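Sharing a structure here in structure tokens format.
Yeah, one chain of the complex is gone here, protein chain that is, but the others are all in their spots.
Order as written gives the chain letters A and B; numbering starts at 1 within each chain.
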Amino acid sequence: MAKSAQRAQAAAEAIRVEPLLGRISGAAGVSLTPAKPAARVSLRANPVDAKTLSKALGLDLPLKPKTSSANAKGRLALWLGPDEWLLIDESGDPMADLKKVRALHSAVDVSHRNTAILVAGTGARATLEAGCPQDLRESAFPVGAASRTVMGKIEVVIYRSGESEYRVECWRSFSDYAFTFLSDAARDCLA
Amino acid sequence: MLLIHCPYCEEERPELEFRNAGEAHIERPKNIAEISDEDFEKFFFIRDNPKGVTYERWRHIHGCARFFNAVRDTVSDRFVTTYKAGEPRVEVERGEDGLVRLTGARP
Partner (left out) sequence: MSGANRIKGKGRLTPAKTVRFTFDGKALSAIEGDTLASALIANGIHLTGRSFKYHRPRGILSAGPEEPNALMDVGRDAARRTPNVRATVQEVFDGLQANSQNRWPSLSFDVGGLNNLASPFFAAGFYYKTFMWPKAAWKRVYEPVIRAAAGLGVAPKEPDPDHYSNHNVHCDVLVIGGGATGLAGALAAAHAGADVVLCDEQPELGGAFHHETDAEVDGMPGWDWAQAATAELRGMDNVRVLTRTTAFGYQAQNHVGLVERVTEHLDRPDPALPRERLWQVRAGRVVIATGAIERHMVFANNDRPGIMLASAARTFLNHFGVAVGAKVGVYTACDSAWNAAFDLKRAGVSVPAIVDVRPDPDPALVAWAKELGIEVLAGHAVLDTSGSLRVRSMKVGKASGGSTRDIAIDALIMSAGWTPSVHMYSQSRGKVVWDEASERFLPGRNVQDCVSVGACNGDDELGEAIADAARAGHEAALATGRKAKSAWTAPEAETRTSWTGGMKGSAAGAGPDTTVKAFVDFQNDVTAKDIRLAVREGMHSIEHVKRFTTNGMATDQGKTSNIHGLAIAAEMLDKPIPQVGLTTFRSPYTPVTFGAIVNHSRGPLFDPARKTPVHDWEVAHGAVFEDVGQWKRAWYYPRAGEDMHDAVNRECRTVRAAAGMFDASTLGKIEVVGPDAAQFLNLMYTNGWDKLQPGRCKYGIMLREDGFIYDDGVVGRLAEDRFHVTTTTGGAPRVMHHMEDYLQTEFPDLKVWLTSTTEQWAVIAVQGPKAREIIAPLVEDIDLSNEAMPHMSVREGRICGVPTRLFRMSFTGEAGYEINVPADYGASIWEALWSRAEPLGACAYGTETMHVLRAEKGYIIVGQDTDGTVTPDDAGLNWAVAKKKPDFVGIRGMKRPDLVAPGRKQLVGLLTRDAKMVLEEGAQIVADPNQSVPMTMIGHVTSSYWSENCGRSIAMGLVADGRALKGKTLYVPMPDRTIEVEISDTVFIDKEGVRLNG
């Protein structure tokens, strides 16, 4: 028997099981939804090479702290540090796009390391403020702002995707905590 | 909870995002394998722990993840200034009002 046939016999293709699959929560003023699976890349490079990398990625890598950029296809780049970006893309393959780049960089696939929770509604900011000590007011954290920070007892990346919409990225094994925390905080988000 | 100015994020951020990383401006000898026991002791074990101005390393571990240097007054627990890793030591002095400022800065 040929090897490939053997394999087909032995097991079906692997199934993807997201950590927050089926979870849904919220309260008056806010909804909590697991984000769709996405390709994620931890991109590291000297910012002098940002231009070359931006060209390959089809967006302008943000160079100012706490900012982000997005392109029309929904690819997102968050500034996390002076030589660090988090790329999030629900449809494309940023790893593949970066393979062609000769400029010195490190691209590591972290698609499965992180997962994300979408926090939306008039009480979204208050829900986050239950656990995040950062100033999330409009003046300090406008739409498009992104930052690694803490929420309760875990590290998260918060990205403000809209007027009252946020994306909270965290590591996989912390996602249960994150979701439970946000659900608990949601109850008092209209205080 | 203190606010600490991160020289890379260019703003003050809550202390919870940071971690202290010991005394600053202690350079690991380039020829460390060859140094004497006395020099190794000085480099690795001996620390100042002053009452007053202290030079520290901090890491914005839950932020931009960068290490940086800070000058803090242990009497008031105030940060006098912070600056990027690798930048030269910043000189400070205590004014008559008891506050520590950058040398030459006006009260």
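Please note the rule applied: a contact is a pair of C-beta atoms (placed from the backbone, for glycine too) under 8 Å apart; a residue touches a chain by one contact, two chains touch by 3 or more.
Worth saying up front: this structure is predicted, and the values here are computed from it rather than measured.
> Which residue, A:C132, A:A146 or A:V168, contacts the hidden chain when the whole complex is considered?
A:C132
> Suppose we count only contacts with the excluded chain; which residues of chain A make the list?
Spelled out for chain A, the touching residues are 3-4, 6-7, 9-19, 27, 37, 42, 44, 83, 104, 106-114, 126, 129-137, 140, 152-154, 171-174, 176-177, 180-181, 184-185, 187-188, 191.
> For chain B, enumerate the residues touching the unshown chain of the complex.
Given the touch definition above, chain B has residues 1-3, 19, 21, 27-28, 32-33, 35, 37, 40, 44, 57, 59, 61, 65-67, 76-78, 85-86 touching the missing chain.
Keep in mind that, in the parts below, only the chains that are shown with their structure count from here on.
> So, what's the distance in Å between the C-alpha centres of chain B and chain A?
32
> Would you mind writing out the residues of chain A in touch with chain B in their complex?
On the chain A side, the touching residues are 65-66, 80-82, 84, 133-134, 147-150, 155.
> Under the touch definition given earlier, write down the residues of chain B that touch chain A in their complex.
1, 8-11, 13-14, 16-17, 62-66
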